[in-house]
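Sharing a structure below in structure tokens format, with a few things to ask.
Here the complex is missing a single protein chain, while all its other protein chains stay put.
By written order: A, B and C. Residues from 1 in each chain.
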Amino acid sequence: MSLVFAGVVSHAPGITGRAQRAEPAARDRFYAALDRLRLEMEETRPDALIVVGAEHFANFFMNNMPSLCIGMSDHYEGPIEDEQWLAIKRRRIPGNAALSRVLIERVMQSCDVAYAEEWKFDHGIMVPLHFLTPRYDLPVIPVNINCQGPPLIPLHRAWAFGKALRDACDAIPERIALVGTGGISHWPATPDSGKINVEWDQQFLQRFLANDRTALLGYTDAQTHREAGQGGFEIRTFLSVAAATEGQTGQLYCYEPIPIFAVGCTVARMTVA
Amino acid sequence: MSLVFAGVVSHAPGITGRAQRAEPAARDRFYAALDRLRLEMEETRPDALIVVGAEHFANFFMNNMPSLCIGMSDHYEGPIEDEQWLAIKRRRIPGNAALSRVLIERVMQSCDVAYAEEWKFDHGIMVPLHFLTPRYDLPVIPVNINCQGPPLIPLHRAWAFGKALRDACDAIPERIALVGTGGISHWPATPDSGKINVEWDQQFLQRFLANDRTALLGYTDAQTHREAGQGGFEIRTFLSVAAATEGQTGQLYCYEPIPIFAVGCTVARMTVA
Amino acid sequence: MSAWRLTSIASPRSARLKAPVMSLYQVQKLIYELNRSPEHRQRFVADRAAVLATYELTAEELQAIEQPDIGLMYVMGVNGQLLMHYAALRGFEWDAYIKAMRDGLAQHGAVRTGLYVAAGSLS
Partner (left out) sequence: MSAWRLTSIASPRSARLKAPVMSLYQVQKLIYELNRSPEHRQRFVADRAAVLATYELTAEELQAIEQPDIGLMYVMGVNGQLLMHYAALRGFEWDAYIKAMRDGLAQHGAVRTGLYVAAGSLS
């Protein structure tokens, strides 16, 4: 058992960049839940944190869009966005190339990941790190599932990838924390920014927390796009965490729809067997 | 049955770039075999040609090195190398983005491919095209298996990829030709350039032509590296063609060790069921 | 870049053999490269025409980028995760950026291609 912690959090850039414009009480409940997740993660004494994100054309463009990518560097950089816009200062983030390599080789037994020896994090990873490793003292292993530019991998491959990550973690002595970040329903960077399908989110979260594999794999992209926006494609990151903790359930620490953050702000922890 | 043709050819840059320095009789036998393969491919009236190559840091670098990538553009460009050095003039090569997309979506059911909406071909694709589509009138769908910069996918995933390609071809009405290009034993771009392990090549070719899955998947990278050079990692492209024609055997049209071409120059055709 | 489809329509062979060349890819590539590189942004600010000349763009695209007409770029199908940063680079505050997209829809009609063809319909 070397996966020691698993959770999911939202990552929308408004969470830090437009913090002052949110309803204070809802925002502070969300921030408090993030802090709780951080403390609980620290209690598990991880050696490294795998962040499964869904980045937004910061590193990966349609000239070579990987379905799955894992970072393999001793240091990363971020945010790539304007520091004022995101309200996070640019900095170097520690990685662990050797540990990445061991994980990548193991994951490659079943999933065809790209690897990246440099990576400029966007808000998709920086916002979670801002709350979960505020001192930037934990080596991060960035992982990406393409959820932006179709064609996208089917959900069952996101599941297979989560299983492969778990298998890789369990094969090494290091203590690994895993955090997925994405979704849930949202229409980011469109005129519908701020729209949130609360009912859809609640049903999805129920299925996710129950780790209901059949229900989770039952979503189709057409339906998700219609009901949960193009931002809903990012449920792939949640599915990978569910797969990595298959058979276990989770606990919801926060779900707060905050329109100016453009997403139902979510914090949850999954039990690790 | 919409895969209508399958074969393998060598692609070393010396084949065109250092043509004048080769032993003329061996070279001309090789060129004649390439021409035979072209004629036979043309007889199958393909609508598009999938080239499974192993490119050499022309498009894909360690900042985002895909294990598997498929092009998705209506046109490509090549060669990226100096035109005099490769003795192939730079030009636009026709593609078919819509056809690529259908194939990619199908392949993604089991393999996690990257997609690329632009691609500058290097010798790994240009040398085969120079002989197989000399009028550049056949849409090309470039495919890459990373065989250069480790970590590399295991051979059984290259096999799974070949099966996925076959499955995708069989699901569409278009007539598809498939050509793999790589290996076999060679030490390209090293002081050992020109070394060829003929015995190793002959055994490999025997197994490939017999489509002996067990034997082909029995190679290990450590052993290949030791006996067949780092260029031997490119057998992944041969394996994908064998997988795409599983159950069928092949015929060798040429095997000529030509040291100034830095490879045992190979042309073979596989039967398509 | 081919138009977004949730599932590929099994189009007849003939239709697939003459897909149009789209330059939307080039618009998006420009923004991607601006986002990644401070040097590229500096060159763009200093001599926009010179930078734009290195991309294959239609007259409409060129004008929308130059002006900038964020609303038209949205309608053209530029991915919002790219467009958002171009709007910020050109000085649009958040609300002005959202408004520009809404104005674009009113002025230029529905989104032509990409992920957002159907967006807005649930508002």
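As a convention for this text, a residue touches a chain if its C-beta (ideal position, glycine included) is under 8 Å from a C-beta of that chain, and two chains touch if they have at least 3 such contacts.
No experiment lies behind these values; they were computed from the predicted model shown.
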item: Among B:162, B:229, B:250 or B:264, residue touching the chain not depicted; value: B:229
item: Sole residue of B:26, B:62 or B:217 that reaches the chain not shown, by the stated touch rule; value: B:62
item: Option touching the unshown chain, where B:192, B:212 or B:246 are the choices; value: B:192
item: Sites on chain B contacted by the missing partner chain, in the whole complex; value: 18, 56-59, 61-63, 80-82, 85, 120, 148-150, 187-193, 195, 221-222, 225-226, 229-230
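Quick note on the criterion: only the chains that are shown with their structure count from here on.
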item: Euclidean distance of C-alpha centroids - chain A vs chain B, Å; value: 37
item: Gap in Å, rounded to a whole number, between the CA centres of chain C and chain A; value: 26
item: Set of chain C residues in contact with two or more other chains; value: 1, 7, 25
item: Chain A residues counted as touching two or more neighbouring chains; value: 59, 62-63
